[in-house]
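Omission of a single protein chain aside, the complex is shown with its protein chains in their original locations.
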Amino acid sequence: MDRKFYVSMAPHIHSGDSIEKKMYGVLLALIPAFLVSLYVFGWGSLTVTAISVVSCLTFEYLIQKFILKVKPSITDGSAILTGVLLAFNLPSNLPFWIIIIGAFVAIGVAKMSFGGLGNNPFNPALVGRVFLLISFPVQMTTWPLPGEHSYIDATTGATPLGMLHGHFGQLPDLSSMMLGTIGGSLGEVGAIALIFGGLYLLFKRIITWQIPVSILATVFVFTLIMGLVSPDIYHIGLIKTACPVFPALTYALFHLLSGGLLLGAFFMATDYVTSPMNPRGQIIYGIGIGLITVLIRLFGSYPEGVSFAILIMNGVTPLINTYVKPKRFGEVKK
Amino acid sequence: MRTFSIGGIHPPGYKLSAGKPIQRAALPKQSVVLLNQQIGALAVPVVTKGDEVKTGQLIAKSGGIVSANIHAPVSGKISKIDLIPDTGGYKHKAIFIDVVDDVWVDTIDRSDVLIKDCNLDATAIVAKIAEAGVVGMGGAAFPTQVKLKPPHGKKADVLIVNAVECEPYLTSDHQLMMEKGEEILVGTTILMKAIQAKRGVIGIENNKPDAIAHLKRLSAQYPGIEIIPLKVQYPQGGEKQLIEATIGRQVPSGAFPIEVGAIVQNVATVFAVYEAVQKNKPLFERIITVTGKSVSRPGNYLTRIGTPLSDLMNEAGGLPEDAAKVIGGGPMMGKALVNLSVPVTKGCSGLLVLTGKETLRKEIKNCIRCTKCVRACPMGLEPYLLMTLIEHEEWGKLEKERIMDCIECGCCTYSCPSARPLLDYLKIGKSKVGEVIRTRKK
Partner (left out) sequence: MNLTLVAILFLGAIGLFFAIILYLAARRFKVFEDACIDDIEDALPGANCGGCGFTGCRNFAEECVRSKQFEKLLCPVGGLETMVKVAAILGKETIPADPTIAVLRCNGTCSHRPKTSIFDGAISCAVASATYSGDTDCSFGCLGLTDCVNACKFDALVMNPETGLPEVVEDKCTSCGACVKACPKNLFEIHKKGHESGRIYVACMNKDKGAVAKKACEAACIGCGKCEKVCESNAITITNNLAYIDANACNLCRKCVEICPSGAIMEVVMK
């Protein structure tokens, strides 16, 4: 018989899971949030996202083919995802050349220089975003008002967190925050769309509950305590009108729904490469992010702290991986 | 629904041969009985070329404390004792028997009548099991009499019967329970007597509701035996996982089940014990699931050991056109065969034909640190880390990371989205670290 069989070690079947399935699954989960941002910001949203995605893909292809000289892997979906997540952290009127610089830093510096997918210690989209925030503070903190659909000459205004931090302005109510008719970066509006996307990811087992739940729970508990303990916050009067019965709760929910927290909790902190490798470690990681976010928001000089919190905890991840091990079977108690 | 506490995966069941009644496979023209059919020492032949043997006659003696007797699966003439490749491709000694009729040794009770009572004491039972050459039929082929004699100072208080059959595609244990249910319960009682345990537990996965119901009904007559349905999850049939799921005790790292007072036996082994003790029948035939998506007549075939697998394949409709891999055993832990001329052994539970689409490995990519392997591992290990350490030959660190706890179940490799060959490296890592530990103990 000249029939040759294949031989390998067990197992001989596979779940069929692949990197592409995971990356494209996350992109699918981001579609509702993208639709909301289109509704709120119009052309600006589309342009920023398109420029970001195309730049990320281009840079990854060029670097892999000509500098690293490896087979380009742009079809695995990770560069597209970095592009979309970077765009979601930017205002919809950001000049195109700034976006391209951001994409270059995200892909070239934060991802490729460490060896490509799987080797980066920090979340590439966040590194790009923070780089831009520090290098171009004015452009990165001038957000168009909700409903301003133009890319170039949108009228700008502050975000809810900006108002809270600087003690000025009319805070939006919780329902606007859920639906997205507020100011902010592309991925910061439309809380309900983001929650929906997050639940899809959990259902499809692309992410697990430990990180999002520990981040959101920590922020919720901390801000609830703050709301109860220091009731003389500037906006407490306005919050009282929204929910007179339990203003501290409204305050906590406000924090949960504002800024990049939902985007960060479900889509950015859960990035595989930069988060800890076992459930126990992931809870510690999530609590750390929650705490740092709240500390920066309430006591720091920036109105928003999620990006920094995630990047700081990305740095702590290797430490968590070394010292926090998964629950072992048959642990021998010494 | 009871189950084990850490890790696990849910591969599809593919129980294509479920419900197919046990069929007797035809006798081969020549039976080739390998002498290394059990874990431990090679069996030593007690026959030579030209001898005439009857079915069930002793043809090779146990070669040491950890070894087993082997009996002729057919009647005929010894043609030669020569080397043939086993499932791993390495050549081992085997006894070749040219088959003439099927004359059995007359001490064997060939009737189907159920014999419930056993008046032998524990030592006599174990001796009879040893004489019959019974080994673990779940695939490991560990000599049963060794398992039934715990080391000094350790005693078992419960016998656990592994009727889980968690591997996809395999159905032989299921069919055995449906057709020989009461025999299994008698076998369980005998084994409980042999280890002097008052409690017997049979664990069955919940995807076999008919077997659970059938045995539950029969077990009313056998106080002391409890039938426990278990959640459908792989590797529910792994020894340590089964013990935790059924009686809630975790075998400590590096120890054997006897440490928590349990002895585990596969349900087919229990049936072999019944036949050995009550019917004087040594182990020389077993049920093999022949299956696969393109196999025309998948089923559960009662086969004599020594039958070439090609004969079995032909009975099930012949080798399919699109066969890419042929597995001896199940798809998660079985052995890929080089060809079908390998003969059936005591530990071979299945003959599985896999198509290229199902089985060929994909391109290996970088680890994306998705934690799927960590979440899947039933022993709580970190396979991605172990693979990297093995590539860098860090044997000391590997020992600290508990690589010797690995049960080689394959959950990690099954789950990895980057198609990394985790278990390939884990196996060689385990053997290297095992060597380091052994030289250190000296």
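Every chain is named by a letter (A and B) in the order it is written, and numbering of its residues begins at 1.
By definition in this document, a residue touches a chain if its C-beta (ideal position, glycine included) is under 8 Å from a C-beta of that chain, and two chains touch if they have at least 3 such contacts.
Keep in mind that this is a model prediction, so the values were computed, not measured.
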Using the definition of touch stated at the top, determine which of B:123, B:221 or B:431 touches the missing chain. B:431
Which of A:5, A:131 or A:151 touches the chain that is not shown? A:5
Per the whole complex, from B:338, B:404 or B:436 the residue touching the absent chain is B:338
Absent-chain interface as seen on subunit B, which is shown: 83, 85, 88-91, 325, 336, 338-339, 360-361, 364, 421, 424-425, 427-428, 431
Across the whole complex, list the residues on subunit A that are touched by the chain not included here. 4-9
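Convention: only the chains that are shown with their structure count from here on.
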Using mean C-alpha positions as chain centres, tell me how far subunit A is from subunit B in Å, no decimals. 49
Can you list the subunit B residues touching subunit A in their complex? 5-6, 9, 11, 168, 240, 244, 250-255, 319, 323-327, 331-339, 354, 356, 358-362, 365-372, 374-375, 377-382, 384-385, 402, 405, 408, 410, 413-419, 421, 423-424, 427
If you look only at subunit A, which of its residues touch subunit B in the complex? 1, 3, 5-15, 17-19, 21-22, 73, 76, 115-119, 208, 272-273, 275, 277-279, 325-332
